[in-house]
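Shown here: the complex without one of its protein chains, the others still in place.
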Amino acid sequence: MGTETQIGTPSRAIVSLPSLLGVFLLLAAGTYAAFVYAPTEATMGLIQRIFYFHIASGWTFFVSFFLVFVGSVAFLRTRAAKWDWLTVASAEVGVAFVTVVLVTGPIWAKPVWGIWWTWDARITSTFMLWVLFVSYLVLRTLIDDPERRGVVSAVFAIFACLDVPMVYFSIWWFRTQHPQPVIGGGGSLDPKMWQATMVCWAAMLAVMAVLIRVRYRLEALRSEVDAIRLEASRHTR
Amino acid sequence: MAAPHASLPNVGPNGSSNGGLQISYSGIEKRYGMRMALRGVSLEIEAGECVALVGHNGSGKTTLLKITALLARPSGGQISFSSGTSPLSTGDVKHRIGMVAHHTLVYDELTAEENLVFFAKLFDLPDPVARARQSLAPVGLARRADDLVRTFSRGMRQRLAIARALLASPQLLLFDEPAAGLDPEGQQWLGATLANLHAGGCTIVMSTHGRNETQGSVTRAIRLEGGEVTHDSGPKGDPYGVLAMAAVRETAEGDAR
Partner (left out) sequence: MSLAHSTATILAKELRTEFRSRELLGTTIVFVLIVIVLFSFTFDPTSSESRRFGPGLLWLSFLFAGSLMLQPSFLREQTNDTLAALRLAPIDPFSILAGKMAANFLFLLLVELILLPVFAVMYNTAILPVLPELVLVLALGTIGLATTGTVFSAVSAQARLRELLLPLLLLPVLAPVLIASTEATAAILRDPSELSRVWVTFLVAFDVIFLTATWLVGEYLLEE
């Protein structure tokens, strides 16, 4: 599987201090932007501020989705374990962000529109995405051999990723044929709101990067442990 | 189990053999998850050899056979084949290999003849139906041609599996513990079959626990342990030393358990 056995390296911090500080700063900036900098929305009031994190999480998820696709293809072609590590890390972090979207949505919707949930195009598609990526993770837990797990889940991931635009389009076109009152959106954004959104997105991306890095390192360390065990078993014969 | 009365199988129904394949293993490694099944196996097997792979379960025999059959890709190292002096590509090699594995590799839901016709077609053999029919007689299954394999005994399935392996007149035959599950009569038949195939010039590699009946034609014995070659009697040497030692070790380990 192409793992590098580095026995005896000094312990490295999983995330360097400067990058952690950077993330905290960005998060602070994003929180400030969302809660202080951006003006209060006219009709929805204070609760609307959750929108910044909601939308930023959504966009961030798409980045991790892209990473899952790239990682899966790369792993199938090169069989280098690091691509498998990247794929599973991105998938898990991605699921976390979609969950944030699915949870912040109803929190926002209930006070503003009076309902927790509606089956409009966006929510339904987002939920489908959540299901697809959770399925990927479930599949991984059900295959024991690491090499087969990587290959089989990569094939599934590719199919799931190709399915995503299909899901979006079919749900969207269905909704245009069978329209429903749409919640959450419409109206133009104040330039300050745009800026707040961008800052929040940058913060979310930074959090994503750190989380993926941590998860990636965890997977890499697991591989190292396996390799060390392999070496050990060889010498105790 | 009715004794097979027909003549023993040649290398192929058309009778002629093209000589066996030569195999070259260079640093073959195979990793399954955390387990190292093969650790750096390097061997040269010459045309026409009858090689017995011995060793207990988990020693890497089956893995080596799978890699030889091109069913599994080595995690490291290389395997190459040649016929006569010309090296062969993967596509070429598959036509020339027959394998009898631990499982029967035939469909229970089809008849014996349907199975053979199916595989004859996949191997691109001319006149697959005739070929299939011809292959059943030498293994004594001609009268059961239209019976579903589901109704066959273990010995009959083994014979069908061998007929399947011989369909394309292979130059290399791989057997994974062929005697397992056969009664003494069946084992005797198997030994005679192997002798006949060996006489036809086919290269044979088989994994065995060192049972007697199949040993008759063995020209070389290689012992695997923990994925490595520990003993090799070599192409010109006497295999019985290694075989005997393997048998003794088997008994000792069996007693120890």
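In order of appearance the chains are A and B, and numbering begins at 1 in each one.
The criterion applied here is as follows: a residue touches a chain if its C-beta (ideal position, glycine included) is under 8 Å from a C-beta of that chain, and two chains touch if they have at least 3 such contacts.
Since the structure is predicted, the reported quantities are computational estimates derived from the model, not experimental observations.
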From A:16, A:78 or A:135, residue that would touch the chain that is not displayed: A:135
Of B:72, B:145 or B:192, the one touching the omitted chain in the full complex: B:72
Of A:17, A:36 or A:166, the one touching the omitted chain in the full complex: A:166
Chain not shown, touching residues in subunit A: 76, 128, 131-132, 135, 138-139, 142-144, 148, 151-152, 154-156, 158-160, 162-163, 166-167, 169-171, 173-174, 177
Absent-chain interface as seen on subunit B, which is shown: 66, 69-73, 91, 94-95, 97, 99, 101-110, 114, 118-119, 121-124, 164
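As a convention for this text, only the chains that are shown with their structure count from here on.
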Distance from the mean Cα position of subunit B to that of subunit A, given in whole angstrom: 50
For the subunit B and subunit A complex, residues of the former touching the latter: 31-36, 39, 75, 226
Interface residues, subunit A side, partner subunit B - complex: 1, 144-147, 226, 229-230, 233-234, 237
